[in-house]
Every structure is written in C-alpha cells, then in structure tokens.
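Here is the structure we will look at, set down as structure tokens.
Apart from one protein chain that is not included, each protein chain of the complex appears where it belongs.
Here the chain labels run A and B in written order, and each chain numbers its own residues starting at 1.
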Amino acid sequence: METSCLLVKPGRKRFKSLVVKTVFLILGRSFHAASKLDLDIKKEIETWDEGFKFMMKVFPESPSMIVEKRKGILVYRGSKGGSADLTIIFKSIESAFLVFTAQCGTCRAFAESRVIVSGDISKAMSLVRCLNILQRYLFPLFINRFILKRPPSMPWYKQFIRAYIYLLGVPFGL
Amino acid sequence: MQDIVGTGNRVLDIDLSTKKVKIYQVKPRERRLYLGGKGLGLKLLYDRMHPGLDPLGEDNIIAFMPGVLMGTGAPCSGKFAAVTKSPLTRLMASSSCGGPFGMNLKTAGWDGLMIRGRAGEPTYLLVTSEGVEFKDASGLWGKDTLSSQKEIIGEGNGGLVIGPAGENLVHFANIASGDRFLGRGGMGAVLGSKNIKAVVAKGGDYKIKPADQAAFEKLKRKANAYINNNRITGNLYRKFGTPANVALCLDGEVLPVMNFRDGVHPLGLQISGEETQKHRNTRHHTCRPCSILCGKKGFFGGEEIPAPEYETVALLGSNLGVFDIDRIAKWNRICGMSGLDTISAGGTLAWVMEAGERGLLQSPLTFGSPDGVSEALTDIALMRGFGREMALGSKALSEKYGGAAFAMQVKGLELAGYDPRGSFGQGLAFAVANRGGCHLSAFLVGQEVFLGLLRPYAIRAKADYVKFFESLNNCVNSLQTCLFTLFAYLMESPLTKYTPNSILSLLMQELPQVAIPLIDYSIYRDLWSAVTGINMSLREYLEAGDRITVIERYMNTREGIWRLHDTLPDRLLREGRRSDPASRTVPLEKLRAVYYKKRGYDHNGIPTPRTIKKLGIDIHEQ
Partner (left out) sequence: MLPSYYEFYNPVKIISGEKALDNLPYELNRLQVTRPLIITDKGVTDAGLVKTVIRAFAESGIILGGVYDDVPSDSSVTVVNDIAGVFRRNECDGLIAVGGGSPIDTAKAVNILVSEEGDNLFQFAGHDVLRRPLKPLVVIPTTAGTGSEVTYVAVIADPSRKVKMSFTSAYLYPRLAVLDPRMTLSIPPGITAATGMDALSHAMEAVTCLQKNPISDALAMASIDLIGKNLLKVVAHGRDEEARLAMSNAACLAGAAFSNSMVGLVHSLGHAAGGVAGVPHGVAMSIFLPYVFDYNMEKTAPDLARLLLPFGGPEEYANTPPAHRARRTIELIRALRQSLYDLCQLPRTLKEAEVSRDKLEAIARTAINDGSLTFNPVEVTYDDALLLLREAYD
C-alpha cells in the first residue's frame, strides 16, 4: 500500500512574533531617544560613520529592525530596508523571544550562539555597549542584574532620560 | 614659659641629606580642611611626595603629628600620629601612639615634625623649641629600644627610637616611644633607612591653652563622666586592658585561631584579660594623659614587664595555637625591644607554620608549639637566615612560595585579630582600609560583636557604618584622642544611653539613613572648636573625616590600588570554619560595591573627579 506523504506547511507563531515585533519597535524608538540624551551612548556612536546602519533580525528574514546614524544621532528606520553595515541575527524566533522577555541576557545569548553577528566585530562591541545602556533604561535594576554582567551605573539624573524614553520616545517616536 | 593658644601651626621640616631645617607654617585652610594629627600629616605628605617613590629611599617623608588636643589636658589626649609611605604595603600608612614623645614635641612648640632625606651616618635628632640638633648615634646602633631610650632620653623628655629591626629595615619594624609603639606599616624601617636611630623631643617650653577655656573645662568634665560611666572604658578596659576583648571575641567566634582557621578554641579563656589580671597581678601602665587606663604591666615568668595588648595576645597567641600568657608576654617583650610590630610578626609566623604544614617550605615552626618562636622573632629582627625572608611579611613570602590563599593580609598588611567571617562589616572595613588589613579604620567588630547593635551576618547597612566610622575615626585621629573614647562618647550620649538596646539596634540595622545622623559625636567637634577656636558645623567636621579618607585613598590609587586590591584572603572569602556549622564566608563583593557608591568612588574604587572636587582636594599635575 502506498503511504501518503504530503508537503507539510508548519504553522505560524503569531503571538511570539508579535511580541518580538513590538520589542523591535520599542528598541528602535528608544535607541533614537537615548542617542539624543545619553552621553555615554553619544560617545559610543561618535566613532561610527555617518550613515552607518545596523539591523537586528530574526532568521530568516523577519521581524527586523533597522537603525541608522544620521546627523550624529540614531534614527529608527522601521523594519524594511534591505541591507545594513552590521547585522545581528537571532537564529530563531524562540531565541529572540527569550532575550526580549528578559529570560536570557544578551551576553548569555551570545555565549549560547543564539545570536550571530555579521559585519565589523569592533562596531558590534560598540553596539552591544549601547544596548547594555539602553537595557538599563528599559528594565528595572533587578532584571538588569540578571541579564547584564554588570549593569551600568544609573545616577539620579538619568531617571529623567528614562522618563523621556518611556513617555515620549517609545509612544511617539520622539 | 610661653603660651600657645589653640594651635601653633608650626611644623618643623628637616632634610637629613642637606641638614637643612625649615619651618612650615600651616595655612588656615589646611587646618580647617584637614583638622590636624593624621589628617594634616597626610595633607603635608600629599603636597610633597610623588607617586611611586621608594618607601626606603631618600624621597620618602615621615611626619610625626601631635594633634590639637595634645597638651591641653583633655582626656585620653596623650596620642600622636605618624604618617609615611610604608615599605610593607608601599602605600600610605598612618599610625598612632601614646608614648611621651608627642607631648614633648608639642610643648616644644611644634605642631608637627617632617623628616626626609638620609643622614650620612647613624644619627639621632634632638628637637627643642629652638630647632633641631643632629647627634651621633653610632654608639647606639644595634641596641634595643629599651637601653637606647635609657641612654639618650633625659628625665622628662620624650623620644622615639627604633630597635635592631628598624635598623635592619624589617618591613614591619615599629618605632617605640616609652613602652608604646607606632606599630603598623614598618615605620621603623623608614627611620632606619634614613639612618635615624632616635628622635628626642625636649618639651616644656610652651603651654598649650584652649581658645575657649570655659567651654573646654565643661567638655572635659562631660567627657570624663562619659568615660567613667561607660561599661567598656570605665570598667572592662580599665580593669583588664584590651585583652578583655578575648572573652568578647570568643563569644562572637571571631578570635583568630591557628592562622584564622577557626574562631574559637577551648583554651581561649586562658589568655583573656580577666585571667591575666587574676594571676599576673597586672597594674596600670598607660599613655599620658589618659582617663581609660587600659595599658598594663604585670609579672610574667617572674619579671615585671608590659602586658601584651589584645592584638598581640591574638596574633602571637591563639593565632599560633599558643595559649600560654607568659610566653606571649615574653614574645611581646622581644618584639618591643627589637622593634617589631606584633600583629605583622604574628601573622607572618602563622603563615610560615601553615606553609610548613602544607609542604610549601621547610620550617621548624608548628601550630600549638612555642618552640622556635623566640628564635624566629630574633632572626627576623636581625635579618638572619630565613628571618631575612620573613622580614618582608606574609604577602612577599606567599608570592615566593605560594600559599596566598592563607596569607592573612590585605594589601600587604597582616590582619588584626578579628575574624571577619563572624563580623561581615569588619570584613568590608579590612578590605577597603587605606593602610591595608587594619582594624582601626573602622572597628565594626565593636557594633557587631561587642555591643550587639548590628547583626554580624547582615549585609544591609554595613557599608554605611564603615563609611561613617572611617570618617569619624579620622576625625578622632586628627584631634588626636584615643579611639576607645568612641565607646564612651557615643554610647553614653543621652539619646543612645536612654534608648532601649532593642530599639537602638533595630533602628541602626534597618534604617541607617535615620540612625547615623542621630549618632551624637558632637563632643569631638566641640573639643576641636573649644581648643582651636574655629567654629564648624557637625557636618563640616565629619566631612573633614571624609576628606582625609578620600585623600589617602586617592594617594593609594596613584600607587596602583583599585578594586582588585580591596579584597580579603581566599580563606575568608571561600572557606568556612569548623566552629560555624553554616560555613559562612564574607560576601565581600556586595558590600564593596555599595561602599564604593557611598564613598563616591567609581566601580573600580577610584574616587571620581566629582568626589575629589566636592571635598576640595587639590589635584597636583604629575
């Protein structure tokens, strides 16, 4: 008897990809806001070329997030836009979900090869430092203690930047 | 006789190489920012020494600083400070001593004495109100501290002498003044390297008068009443001396036993102050002037000699596994006569015993046995045989032979006799203390074990108290008065005295931000203001203490000190003790991170530019 062997089309993971898409949006917008206000991030991106573009995406293609350096600050360029100078790729949506829901730190994600980098590694190191600062703004300290090796210091005046990011940066993309 | 009202502000600055003598006039701003004693001494050295200089070279300066209270007759004000760069730690070291030198220097009209350069031949200095005379000391070279003092110090004068250990540049050689010592950090070697056997001060030409005599008298009465009423200063220490700590430490399981392997020992009480008092007929033998009267002498092995202090009893006794007070007193005498710091000597010998046990080196010394200890101490002082290596301290030994995990030192300075695994706050204090493994920068054993006001194993609030006491102790050491007055002045002030202990400890442990501002240390500030006539808010006074801590820290960071050095031996961080079923170890990282933040240091323990600026410390271009 002939076995019926048909093509299988795996379903979708709508919830997880929605979460990851949302986090990409939040990240992109807060990158923009923080790059205007935070001196450490400013110092870091000073070394990047004007027009430098980086992308974070989930294998194979989407969701994704593109950020570009324009006039000295970072601008969120949405999720479409082809190639970038530096790309950080999550190997699966599950990996991205783990990282974005703070179940797994960025450094652990790298250590577990859940993330790969294509492009100039030294720029990637610079980007990771920015990302660490950003995470410090986005998450409370107890979460940061869990996901970062050593959370960057957060003097009182940085609470204003945090408030800006939460109240204006993320909701309105300012 | 002339009067000095307040402070004389004249510091004698002697260059031995050129035999030039200058007088430095202390500026009002320096006085206000750095108070006096230790603080002012550090500031003087900060302005004159460059980082990286050789502690045993000509460039090193040693400063002897009587405080502002000296000579006024304030209670427990017979103390003076010395500041220099230590050969043992290669960092700043300060030490205080209750011998007669300070009073004589002060009443000769000097607020300080700085010695730099190197004399061509063995010399001793005679300091009078006129200035200084350089005298030949070749006949004294090689003599012990006792006979040298007898020989050159006339009746009523005060001297500083080094023993053979200092002459031979033993890295933990001390300086004697009477039967009291500038113990820690190897100051004896600094004098030895300068070819100075002794400094004699002939005082009595000046009378020191407080600026506000009436207020001062009132304060004196209050202070004396506090001291006499306090359980520790008025009773325990007065009766039994500092070895009264033995029993307290046994209770809290913090007595170092056999190179800090354990915190208690069944024979421990044999070496307690109470036992010694009972069986060795001890009587007072103290600093002058003093109201606590903790120094003792007694009959040990049939001879009347100074009784060992607690640290000596712990480090040369229980820490070597020896519980025989006669032997400890004898070793104490050997150290005193040859000019060795008993804490570092004990710590080093204990390390040698353990290293021998583990086969890292061959040594006849073993725990629990007194055999060979006297010989080893003499060998160290004379730099004979293996003594030449032991003379460099336990850190240097462990770098050569291995065994750093049980070299009980911080930054090169051997730990004092309290095991921080039973007193976490003391662990932090040891780790971050500027001069190394020092118990006097902040004595948290006091609150955690002796008084029971803080929970010894809690992490919370410890950084606050280490910071507070470091600063306050610096204020005390800059006055200068005895640190033991802290027990009396803080505990006997009305608010503390009449608050029930349970509430006091709850408040202190849980709400340090509320408790610390309520601590009444105004008596120190009032004494300072009454003597100098300089008015100062409590806040400003304590900030001076902060400044002294931070300038010393800053000087150390220029020598390469940072977070990596603010640590404890692995034994304290990773190894539990048999006496402690919970195998607790000091959670240093957490404590340290909080401490840095409170102090205004960055995460590596470097004072931030903001902190330096806020405290008004001048930055010198290097």
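To be clear about the criterion, a contact is a pair of C-beta atoms (placed from the backbone, for glycine too) under 8 Å apart; a residue touches a chain by one contact, two chains touch by 3 or more.
Note that the coordinates shown come from a computational prediction; the quantities given were computed from them, not determined experimentally.
Across the entire complex, the residue among A:Lys53, A:Arg114 or A:Lys158 in touch with the chain not shown is A:Arg114.
Across B:Gly302, B:Gly359 or B:Pro581, the single residue that touches the chain missing here is B:Gly359.
The chain not shown here is touched by just one of B:Ala404, B:Ile459, B:Leu518 or B:Met536, and that residue is B:Ala404. Contact with the chain not shown here comes from a single listed residue; of B:Lys143, B:Arg571 or B:Arg599, that residue is B:Arg571.
Residues 358-359, 402-406, 560, 562-564, 570-571, 574-575, 589, 602, 604, 606 of chain B touch the missing chain (whole complex, contact as defined above). The missing chain lies against chain A, touching residues 107-108, 110-114, 116-119, 121-122, 124-126, 128-129, 148-150.
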